[in-house]
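Data block below; observations after.
Shown here: the complex without one of its protein chains, the others still in place.
And now, chain A:
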Amino acid sequence: MAADSALLLSLVEEYVSGLQDSKAKDTATAVKNGEFTVLQLVEALGLSLTSSQPHTRARGVQLLSEVLHECYGGLTEKEVEVLLVFYENRLKDHHVITPPVLQGLRALTKCTVLPPGSAVSMLRSLFQDVHVQSLMLTERAYVYNMLINLMAIREAELKGLGADFVFGFVQSMDGERDPRNLLLAFQIAKGIVLRGYDLGKFTEELFEVTSCYFPIDFSPPPNDPHGITREELILTLRDVLTGTPGFAEFLLPLIVEKLDSDVQSAKLDSLQTLTACVSQYEHKDLAEFLEGLWASLRREVFQTSSEKIESAGLAAVTAITSCLSRSVLNSDSEDSLNTFLELVLKDCKHHLCEPDLKLVWPSAKLLQAACSASFRASCVITAAIMPSLIEQYTNRAQCSQRRTLLEVVQKFLQSVKTCQTSESEDSVFVAFRPSLCSMVFSALTETNSSLQVTACSVLTSLAQQPGLLLDSDIELAVDHLTRLLLTEQDHTVSVAVVECAGALAELHPAAFISNFIPRLKTEMFSEPIDQDNNRAESEQLSHHAVRQRCLSALAAVSIKPSVVQESTPVLLQVLSAAHTGGFSVEEVVLACRSLQRIAEQVPDSEETGRCFHDVIIPRLLSLALQAALQGEDGNRSPLLEEAVLSSMVPIISTSCSRLQPTLALQTASRAVSLFLDGDVSFLPDNSFPSNIQLLKQHSWTQSQMVCLLVGCVCSLPRSMEVPRVDELLSALEEMSCSVLHPLSYTSAAKCLSGLLNKKPHGDSLDSRIHSTMKRVCSELDSSSSSVHTQAFTLMIWVAKALLLRYHPLFTTLTDKRFFSENSAKLVQGFNAAPQEKKPNFLKALSNIVNKLPKQVQLTELPALLSLLLEALSCPDLGVQLSTLSCLQPVLVDPPPSLIQQLEALIGRLLALTGSPDMEVRISSLRCIHAVSQFPEHEILPVRARVLRALARPLDDRKRLVRREAVHARNDW
């Protein structure tokens, strides 16, 4: 013990008189380890704490504070009490002692065993004895941290202090300048405001002391070490200012004043603060400032140059309106919502009626912002605005003006949509339904295409208003849409019509089932008239265009299952009519696309699943089979074309992967038995022969059907097991190595690899891969085999299947492994090869390097550099290009080995700028440009030479080359 106290004394001595700061750490560690207690430390400090020299006393207190900072967790309540009394007393001492005292007090505020009442006494003496703003930066931070700590653990006690606490805080932060401390001070203020401390008569003082920083204009110093951002300060200050309605009477005039500022960021901040604060306020807080606020907001939106400010201003209008709508009125107060909306209407409404429609958009936006805030607001505004808009529309004859008016109407429809709360509420537009409808329908009959497009989207918005349109309106709308679809040539119009039809069909399927689809069907199947006179060709063309539009419209309207039930038979009918030559290949492909789109967009339900798996897929297979059996003699069915078959595949695969897994499994097993056994029992129109063997066919028309099998089995969800998979694999392997028709063997290989990809790990997979590879190798090895291509295709697909089984991350690794295994061989091969074969090696090498990720390139490059430089001087254009493109990214961040070879590199690159191929010239100039960013001292020796050489490409005959040359030369 005696030894211990001697040690302690020496530590204290060295710290206090020896000024060795590190001893504080040692002492703290010793206290933490239990070698001495804090009490012993205080005793050992005795002399220094009572010294007559203030600096010695300060040093002593500092040691104690440093130790407490480390070990506050182990103090008992009694110890804390004693220490507090000591520290509070020291606050009255000489000013050099204040900093360590504050440090110690901060450490004590972190104690959980702080005795009751101590927080209050601590703060009283702090506020009484210390003038915070005359302290240094870090000491001020101690004070703020103390307050934050105490507010976290002793909230009730501090609230007991009442307004004195707020006053004390206001005094301490008044005049703070450092952003780091400001952030702390704002946090305290935010706590005071949000957690309901009693502000008493100091509300205005607290507001003044924080709001003087508004709007924050602070840009952190470059390479900012403290990580304080402007945004952080802005947001914390905003939380303070908007935290309580008590600030309203001070904040709102301040915002109005700051909105006059010329600084964009100040305006933006003010608007955002306004939006944030009114969400806390009630109408009585706002009432007297409405006029001033509105004047400023109107000015900002009318005259703004920046979109950000405009949208912030509109958001503020919405926020104010919704605040006013929310408030509960007293019997004696006037309705300030009406007052505000009257202001808005007074200033905006007349702009909608000006003859030149100037300022129509800003006014409309302001009105819509108010409109979208609440149901009540939207009622008031639409009642005031709609009649005049509708009247305007009828009075104006110019299409562009009518279009503007329609667009304004649409924006109103949309803005009202966002505030409708309950379904039962009637749309605010009910009163205007007849005139709105007649307006839209008249626009649809105009000849101006942009007017028609706008009318379509207005119609969509109208339909989305719950309960607005009557059934008769919908029918009329469908009539108009059908007419436009069938007659209008303009592409943009038909796109808009199709989109509108899709939106309407989702809401009102009945009208589309009874009217739209039948008419489209009739139109598509009607033969174009006048086939034999001169106009035939253009007639055919337009008939083709009509069919195209009908097909895409059928897909667009098919979202509801009831519509799908009606539209898909029409599409299937198109496919079967194609047999007999009624439709072109292109139209058949479009029909398939439409079916695919429907499969992608319908909801996954039992009903739609049955529709696809029980009707559409069997029908597709049956149609394809019919075409295949007809053979290629006579007039060939479009369904034999590869384009048609490959557009059927996605229909099948989408429905198998998306709709009803159990039904998909059924489809897969049906397809398997069709392809393996020739089981045609599930196909409609069953008049097929019984001896079909699709997988053992040498007639290409039948063998290519295997691509449909890919769709059936390969898109099943992984959880579903494909039936009879081994049989299928053997048949596919045999097929892919024997047939001669490209689509057939590629599809067979795809199907095989798809199945392998799904097969679970295990022996059966391994043995299957082995046998397939054996087959491939034997075909490739035998020089007499006629199916080299087929075997190679199979190998590529199987390799891909296996590669995809592994995690995508592995692909980088594989690239790398592939590279490291092969690059050495290639280098060797290059060195050994006769002159005329060298380019081939370089080509292989530069292509491999090109595919490598940059990370790998950088590590591998030094070894290959000389070879790549060699490749640059190789006469083959392809090699030059691929080498240049792999060099360029490397040059941006050059490895040292590259810099060493600078001479050789520059020489070769400059030579390539005279290449006959412009791509090579451009890439080599880009490389030279990249080299200009090399370290200054390295490139200085070659600068003059490069500049001279670059003068020539400046006069290149191609502009693109000259552009690169200009960039490169200027940077050199």
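What we mean here is this: a residue touches a chain if its C-beta (ideal position, glycine included) is under 8 Å from a C-beta of that chain, and two chains touch if they have at least 3 such contacts; residues count from 1.
One rule holds in what follows: contacts and distances are computed from a predicted model.
A.B. asks: Suppose you had to identify the omitted chain by its UniProt name; would it be "Serine/threonine kinase 19", "BRISC and BRCA1-A complex member 1-like", "DNA-directed RNA polymerase III subunit" or "Cytosolic iron-sulfur assembly component 2B"?
C.D. replies: Per the UniProt record, that chain is "Cytosolic iron-sulfur assembly component 2B".
A.B. asks: Return the single residue from A:21, A:342 or A:971 that touches the missing chain.
C.D. replies: A:971
A.B. asks: Write down which of A:78, A:299, A:788 or A:963 is the residue touching the left-out chain.
C.D. replies: A:963
A.B. asks: Which residues does chain A use to touch the chain missing from this display?
C.D. replies: Interface residues of chain A facing the absent chain: 916-918, 951, 954-955, 957-960, 962-963, 966-967, 969-971.
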